[in-house]
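Have a look at the structure below before the remarks.
Now for chain A:
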Amino acid sequence: MTEFTVYRRGFMVGLAATAGILPGVSLAQAGDPVRGGTLRISHSTRIATLNVLTLSGPAEYPVIDMVYSGLTRIGPDNTPLPDLAESWEASEDATSFTFNLRPGVTFHDGSPLTAADVVATFEAILDPDIPSAARAVLTMVERIEAVDDLTVRFHLSTPFADLPFSTAHANARILSKAVVEGDLSQIETTANGTGPFKLETYDSARIVRLVRNENYFIEGKPYLDAVEMHLFPDLAAETVNFLSGDVDVMLNVQQADYDRIASAPGVNALRVPSGRYINVVMRQDQPPFDDVRVRRALAMAVDRQLLVDIVLEGLGRVGNDNILSPEFQFYIDSPEIPYDPAAARALLAEAGYPDGIDITLVASNRPAIRGQVAIAIRQMAEPAGFRINVESMPHDTYLANVWMQGNFYMGYWGMQPTEDATFRLLLTSDASFQDTAWFNAEFDALVELGQATVDPAERARIYAEAQELILRDVPYIVPFFEDVLTASRSHVEGWTVQPISRVFFIEDVWLNRS
Partner candidate 1 sequence: MTLSYLIRRLGAVLLVLVIVTFAVFAVTMILPGNAAVMILGEYGSPDQVAALERQLGLDRPWYTQYFAWVAGMLQGDLGTSLRLGMPVSKVVGDALWNSAVLAVTALVGVTIIAIPLGILAAVRRGTASDLGIGVLAYVGTAMPEFVTATVLLVLLAGPATGLFPAGGYVAPWESMSGYWAHVALPAITLGLVMTAHISRQVRSEMSDVLSSDYIRAARLKGLHERRVIRRHALPNSMAPAVAVISLDVGYLLGGIIVVEEIFAWPGLGRTLIYALENRDLPVIQAVTLVLAMVYALTNLISDIVIALLDPRVRYD
Partner candidate 2 sequence: MSETNNQTAAGSAGTTPPILEVRDYSLTYGGPEQGVKVLDDINLTIRRGETLGLVGESGSGKSSLAWAIMRYLPALATESDGAILLSGENLRSKSQYQMLDIRGRRIAMVFQDPSMSLNPTLRLGEQLSEVLIRHRGLSLQQAWKEGEAALARTGITRPAEMMKRYPHEASGGEKQRVVIATALACSPELIIFDEPTTALDVITARQILQLFETLREETDVSALYISHDLGLVSRIAPRVAVIHRGVIVEQGQCAEVFRDPREAYTRRLLAALPRPDRWLGVDQPATGAAPLLETQALNVRYGGPSLLDRITGSAKQAVDGAIDVALGVRPGELLGVVGESGSGKSTVAKVLSGLQDFRGTVRFDGRGFVRRRDFDRRYRRAVQVIFQHPDSSLNPRQTIGQILSRPLKLYGLVPAAQRPAKVAELLEKVLLPADYARRYPHQLSGGEKQRVAIARAFAAQPRLVICDEITSSLDVSVQASIARLMVGLQAETGTACIFITHDLNLVRQLAHRIAVMQHGRLVDLFDTPDAEAPERHPYTRALLEAVTPPPVVAEAPVDDLEGTGP
């Protein structure tokens, strides 16, 4: 019956190393944590792999977050916290970072964690022959050095103030050197980490079961004896199952079900504002979107509040085409873009399309929200002269045929930890997923500069300027930011999710059976 909404923004992020116990993030903690019990979590996407280097599934993240630890970890206030690294220092110019490892940490197989393991892991991540998702945020790392058994130093080719964020990347967890040097394919199905839970059963078609790591490096944690991840591919069935009390936590709640779940007895629904967004991709190297007026016209033809109301069921915030959400430290408030089809039509005419535009908007069918937004945009933009033909397709077909190739389609991205990561993901000319052909040298230079700048005030100015460029050129339409929704039975204490949905702090969760 209880609904929590967690809003956080603008926390100081820096190099300050806060040693010690992680802050408890539970909000309704009743009494002292009790040990024991099994937490059952339901999820709707498969845990297809345990390959920590490449995985990206929504349900795969909690598993590796339980099994593995990183050097750093993104905290609830969107700052890097100590994990395996007790503390770290950066050089003045931010080209060298030294991490001090926690002593006495062991892997699940009993072998001790040393600097060599850290070095081996990051070398694997940087090896172009080994697929790894974290490489994109670590490209500036030139060399990693084991100073001694418990000290690791990163040498960077360019200054990079956000390195502790990069080392907190969900796919940059520390593997043992033996694993890295052995048959790396075994990390697909086995896991030897330093996290609070050990892998017991891995059945990707059904259940993943983890048990308490008795030797976890934080005394007394985790509280739970075991965690089970149950797969429910059908969303309706998953909801029914959660409501009937067969699982304790529903990892992701659909907007359509949120109210019903939140009002069910014995349930805590949790809603966390996040920087997760839908973006309408408009390729700018071909008509009609080569003209910024067309992009602006479309932007004006989207009723953002209505989208939030009917697609997100109100569980989100209007976005105004800035891909940064208010959670980011250097976010600037962008002016509201009102729904004005008449003005949009006029702008379209001015751009040379007095009779409007016929165009096909492609949307993958997964998640369903892409298609829903596309259909809604089709309806909203019609009076403005955009005759949009929505073409939905299976996700695999979309990945194979449209993504990174099409000129007008629906993107969907999770929140990135930093401004830099966000920009480099999509918008810089050399971005990992440059799918708009928006090549802006000025913007690229600002991002480079921002990366190398340590002073927060200066960075704020630089990133503000970069955001202005985005708002001016409208490389994407970002109509809203989606809240992250999850739910737990009320006896579950300490369950929470983060805006970026990559870290879960399940070691803090306990079951209150009293």
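A word on the picks: all candidates are chains of the complex that A comes from, given by their letters.
Here is the rule we go by: contacts are C-beta pairs under 8 Å (C-beta built on N, C-alpha and C of every residue); 3 or more make two chains touch, one makes a residue touch a chain; residues count from 1.
Keep in mind that what you see is a predicted model, and the values were worked out from it rather than measured.
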Complex member touching chain A, one of 1 or 2: 1
Chain A - residues contacting candidate 1, complex: 46, 48-49, 51, 54, 56, 128-133, 135-136, 185, 188-189, 203-206, 230-234, 236-241, 243-244, 246, 264, 394-397, 399-401, 403, 411-413, 432-433
